[in-house]
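All protein chains but one are shown at their positions in the complex.
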Amino acid sequence: MSEAVKEAVAEPALVAIMEQLPKTEVPARSPLAHHTEVLSRPTHENPGVRLWENALRTHLALRGDAGSADFARGVEAATGLALPERLQCHQSGEWALSWVAPDEWLLTGPGDQALAMEMSLREELDGHYAVINLSGGQTMLRLSGPKARLVLMKSCPYDVHDRHFPVGKVVTTVLAKSQATIRRVGEEDWELVVRRSFADYVWRWLVDASQEYRLSLGHPE
Amino acid sequence: MQKYSGFGLLRHALTYHENWQRVWRNPKPKKKYDVIIVGGGGHGLATAYYLAKVHNITNVAVVEKGYLGGGNTARNTTIVRSNYLWDEAALLYEHAMKLWEGLSQELNYNLMFSQRGVLNLGHTLQDMRDIHRRVSANRLNGIDSEALDTQGVQEIVPIMDCSANRRYPVLGASWQPRAGVARHDAVAWGFARAADAMGVDLIQQCEVADILTEDGAAIGVETKQHGAIYGDRIGCVVAGNSGVLAKMAGFQLPIESHPLQALVSEPIRPILDTVVMSNHVHGYISQSDKGDLVIGAGIDGYNGYGQRGSYPTVEHTLQAIVEMFPIFSRVRMNRQWGGIVDTCPDACPIISDTPVENLFFNCGWGTGGFKATPGSGHVFANTLATGRPNELAKPFSMFRFHNGALIDEHGAAGVAH
Amino acid sequence: MFYIFCPYCDEHREEEEFHPKGQAHLSRPADPDACTDEEWGNFIYFRDNPRGIHHEIWVHAIGCRKFFNVTRDTQSYEILESYRMGSAPRITQLTDKQQS
């Protein structure tokens, strides 16, 4: 832990900040472990759809005033990412910063970096802003393949056509009877951030919707 | 009034049905009436009927902007029940229930009132608490009502999936055997025919453009087709337009008008002989004598006068029906439509005097108006005849929304009417 | 099903993402304790409920979570504008074209 972190965690400040990861070897369990653990190898040679969980990532909600130059500067200083415009996502390396609302962004990155990132944000920002650690409350699904878009069309009322949902766009919308923050990371590659308690339902829904497209479960390699 | 009977039918058959009389006249409006009823729906016509029958006030006009019974009377899912939670509502609806029983004979018009029973399902522990609460209140109010467990429900509706592996298993239900359905159009026509026979003027295609007042008191209505019509007392019974009429008279109501959708399947052979309602999975269903499955659900959340709602409401309703009755999955939906329901914050109606003297409103029945038709007309006729609400009507004053004496029936009302 | 323009996402979205929240431009009395029962009742219960132009609040519940205003014809269901909280509607009556 950096000195700053030690302090912050030590004396009660304006906000409570905490290292939420165990120092010792404690097994973490993702919300979809019960599905992903039992996965067989990819079930098809050239699947139309691949689905896997990108588990145990850092998820930080970032709140602040998009109009404030200081805020934008601070965020960029801390994350190396410019504050994205509405419905856009900026990515560099492991970190991605997605627009969620006029005063809210979702910052995702390596699972072990949550506190460090929160601290550097808090070091860079002041005034009215907030950082909320959601790493345990959300998980990330990846949906890819030539038929992935059709699976999304079965699941979401939002227009996912190339002309309307180009790579780099991010949208929070209805997914079946739950919701997801959906980001197009590549032509045939989508990222879905869903709430933990709904993850099992969303997973079962997507698996069902993919049946007719030769679904392959698990990370492609 | 020409008497209807099987023999009459036979007699007319011999003359090729060429001599049937008109069911009601088509009168030109007089200049002045003792009472003007705005709105020729079931409630308005019932009000006119009871004014004439109970209070001997026959110098009455019913002005209807369209055709008789063309509003929610023609658009509801015809369910009749009285198992409401709060005393005030329960007594009002039970009053209506008692009038329903025998009404066909009284009106000499077969309303096809069929007391085939209504089930209100419970799917959660809290549902069951509410059901027991309502059932025990009903019984103490003299309303037939039973609480059933899963087994009991399954016995009444063998084709429903009551197994524990559903998403929201059926834990039980409240059951009112005397509840049921009636033929909605017949109710309007039956009251209209009887009221007309007693001298009430039913004036169709006559739209009210303004409420005429003289120093704070209503004296008549200005109509688009027939100009001014004067009346000593004016009763507005215009579900779906109450807010508009109130605005004419210069006041607001605690009412929002929402779309309420319903749908029917194609006619199929009889398979469901009771009414099943579920607030929790959000749908209700019965089967008409024609064989249609008559299905409805909750209102749309926005204000709307379009007699249309949003499609997802229909989807959710049919998801609920298929969840309760997986065997209906291959049955097909024939038609959907929408009504306009005037909803009050406490899901109870307004039967009330207003800030304008001699002007009375009967509105805000939300999704529950049809079942109350005779009761509503009966108490409103009394209000119009005496100028003040009777014991049954008193609690439903619009001014309860000022002093806070609401009658919160959302629990019992919810989706299911 | 409505297609609603969210003035914060700057896009049309399906009605399924929104919740209607009733009549817009009602503000909570500055001093509730000074209100009569009638005034308070009017504030919490009594509404315009017009047939025609209606200014109403919607929230982009499954989306940006922002509340905003919509001007809608409650007869034709045509949405005439969406505008942010705190701003005033541009449309307050139907044009002849919209009369239906």
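We just call them A, B and C in the order they show up, numbering each chain from 1.
As a convention for this text, contacts are C-beta pairs under 8 Å (C-beta built on N, C-alpha and C of every residue); 3 or more make two chains touch, one makes a residue touch a chain.
We adopt the following convention: contacts and distances are computed from a predicted model.
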Name under which UniProt lists the unshown chain, selected from "ABC-type dipeptide transporter", "Maltose/maltodextrin transport system permease protein MalG", "NADH-quinone oxidoreductase subunit I" or "Sarcosine oxidase subunit alpha": "Sarcosine oxidase subunit alpha"
Visible contact partners (per top-of-document touch definition) of the missing chain: A, B, C
Identified contact with the non-displayed chain, of B:Ile36, B:Val118 or B:Ala186: B:Ala186
Interface residues of chain A (partner: the chain not displayed): 9, 12-16, 18-24, 26-31, 34, 56, 61, 63, 103, 128, 130, 132-138, 150, 153-154, 156-159, 161, 163-164, 176-178, 195-198, 200-201, 204-205, 208-209, 211-212
Chain C residues that touch the omitted chain in the full complex: 1-3, 14, 19, 21, 27-28, 31-33, 35, 37, 40-41, 43-44, 57, 59, 61, 65-67, 73, 76-79, 85-86, 98, 100
Residue numbers in chain B that touch the chain omitted from display: 4-6, 8-10, 12-13, 16-18, 20-26, 66-68, 70, 74, 87, 91, 101-102, 104-105, 108-110, 112-115, 123-126, 129-137, 139-142, 146-147, 159, 161, 166-168, 183, 185-186, 189-190, 204, 265-271, 273, 281, 288-291, 306-308, 310-311, 314-315, 318-319, 321-323, 326-337, 400, 402-406, 408, 410-411
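Convention: only the chains that are shown with their structure count from here on.
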Overall pattern in which the protein chains touch one another (line/ring/star/complete/other): line
Length of the line joining the C-alpha centres of chain B and chain C, rounded to whole Å: 29
Chain A and chain C: spacing of chain centres that average the CA atoms, whole Å: 33
Rounded Å distance between chain A and chain B, as computed from the means of their C-alpha atoms: 50
Residue list for chain C, restricted to those that touch at least two other chains: 16
Contacting residues of chain B [partner chain C, same complex]: 241, 243-244, 247, 252-257, 301-306, 308, 310-312, 345, 401-404
Chain A residues within the chain C interface of the complex: 86-87, 100-102, 104, 157-158, 172-174, 179
Residues of chain C touching chain A in the complex: 8-11, 13-14, 16-17, 62-66
